[in-house]
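Here the complex is missing a single protein chain, while all its other protein chains stay put.
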Amino acid sequence: MLIVKALSKRFGTKQAIADLSLTLEEGHIFGLLGTNGAGKSTLLRVMGGILRADTGSVCLDEASVYENPAAKRKICYLSDEPTFLGSASLAEMGRMQAAYYPEYSESKLKTLCERFALPMHERITSFSKGTQKRAQICLGLALNPRVLLCDETFDGLDPVMRDSFKRVLSEETVDRGLITVLAGHNQQEMEDICDSVGFLHEGRLVCSGDLDALLGDVHRVQMIPTDETTDEVLAALGPLRMQRQGRLYMMTFRGDREQLEQKLSALQPLFMEFLPLSLEEVFILEMEDRGYAQH
Amino acid sequence: MFLVNPKSKQPIYEQLVEQLRKQLFLGVVQAGQALPSVRQLATELGINPNTIQKAYRRMEAEGMIISVPGKGSFISDDLADMLKKQRDEQLEKTRKQIRTCRDMGLDKQLIEKLTDEIYGEGDPC
Partner (left out) sequence: MRSTKGNATRFLLRRNLFIGVIVFLIAFYMMPVWGLSHIPNAGTLAKDPLASEMMAAEIAKTVSTQVMTDPLNLEMMVILYGWLGFMTAMMLMRHLFSRRQSMLQAALPDRRETDFLRRYVGYAVLCLAPIVINFLLYLLVVAANGLLSYVMWDTLLAKFGRLLLINFYGFAMGMLSSVLTGTWWAAMLMGAVLIVGMEGLAGLWYSVAGKYLHTLVSTSFTDMLLRLSPAYTLYKGFYRPAEFGCWPGVVAAVLALALSLLLYRVRRTERAERTLAFDGLQPVLSVVLSLMGGTILGIVLLLSFTTDISLIVGMVLGAVLTFWVCQIVFAQRLCGILRHWALPTASAAVLLLGWALLYTDALGYDRYLPARGQLTAISYTPRGYDTGERITLTNKEALDAAYDWCTLMRDEVDSYDSGTPASSMYSGSDVIVTYQMGSRRVYRHYPNNAMRTEAQGSLKCVIESDDYRQSIIDQYQLDSGYVSQMYISTVNAVLDQDAFFEKFNIRMLYRSYERQKDGVVIDLLLEALRQDILDRTLDDKQEMPLLEVDLQIDLPDSNASFEQVSIYPGDEHFLRALFGEQMEEVVRYASGGFADSEDIVVLKVDYTQSYAEIRQFATDLRDIVASVTLARTQEEARQWMAKAQETSADQHYYMPYREDKPLKRLYVYQMSMVEKYAHFYGYKVPQDKAELYANPEIPSMMTLDYVGED
């Protein structure tokens, strides 16, 4: 279990992470969403023991991660800018990993490289950006880590490779109970693969939790009520938001869908439709709920 | 056996449950048939195994499948009750809807025509 407790990290005058707590359990994939500069990379780097937290802690099985080789051997951080030793090939990088990680498996690297169509003995820096990313993923997975921290790893991968990566990730999650954190801003990707997500805003986790719960808890309804139904009646139902265009109302509610449907049907609207909400919209609502400005 | 549409706004686990339900009603799957393992399905579809786990739990709760620890999940042997219950529930829902239609002054022929139309479409799968 990877536990982040009351974490804060400051760069000069910029508060990158502020009092952030998070618990990640084995076999789960956590999606970390957030705008640019929200502190996603910083959080991952602190979790990977690369940066030292100002206050708070990151513990893997109750052992602090920072400067703790035993814990760090189980964590793999895939940087948003794939970095390799100067002029190294995949084989060379493999040798480095072999030197540092007892769990590293060379055969796994070979298998992965075949699967992802990567040459083992060429200079990695001569690869294209997407290929470098693939190389990075293969190297990371060959470590057999218990925690995989991916910083925008999906960006720059073509759809086929994304799919392959997702499959591998699923495999590892089932087989070894891998803890994965996927940071990025592609919400669609997150919705597919993650079971829980968190939205990071100005260094704080605005909301986090089970993906389905998050999505299933908020509903948007488009309806044309009867003439007798006044705004007051609708407002009494407690929508999070209510907009009106002519006779058409657009309302957002929180709560159980069936109950809501019954309540609204009771008003006998002329037209009523439940519209799906995207993860992003849910987050924006959540942020408004907590008093953040919309942008 | 399962297909997932990532573009759909419907949660993936719901998609899975819905698909199995349809297949059961249509008799595509047989009682006692083994379902793919979580690992197999997750790898195949490239989705989070927990989602599949969740879908399977839901199916089990609804009586569609049973899980045998260490062996996997199977289509429930005793589907008849479940199917009947679900069909009854659906019938009750339809009854309510038709009543609403009547109250709203919709013509009876229109409902009959609609019914013929939908039944005429054939297998939705």
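The first chain written gets the first letter, and so on, giving A and B; residue counts start at 1 in each chain.
Quick note on the criterion: a contact is a pair of C-beta atoms (placed from the backbone, for glycine too) under 8 Å apart; a residue touches a chain by one contact, two chains touch by 3 or more.
If you're wondering where the values come from, they're calculated on a predicted model, not measured in any experiment.
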Task: Among the chains presented, those that the missing one touches - done: A
- [ ] Among A:Met96, A:Met120, A:Leu267 or A:Met287, single out the residue that touches the unshown chain.
- [x] A:Met96
TODO: Could you tell me which of A:Tyr77, A:Phe165, A:Tyr249 or A:Phe283 touches the chain that is not displayed?
DONE: A:Tyr77
Task: Residues of chain A (touch criterion as defined above) contacting the omitted chain - done: 11, 45, 48-52, 67, 69-73, 77, 79, 81, 83-86, 95-96, 98-102
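Just so it is clear, only the chains that are shown with their structure count from here on.
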Open item on the list: Quick check on the complex: what are the chain A residues that touch chain B?
Closed with: 27-29, 163, 166-167, 169-171, 173-175, 188, 191-195, 211-212, 215-216, 276-278
- [ ] Give every residue of chain B touching chain A within the complex, in rising order.
- [x] 6, 9-13, 38-39, 42-51, 54
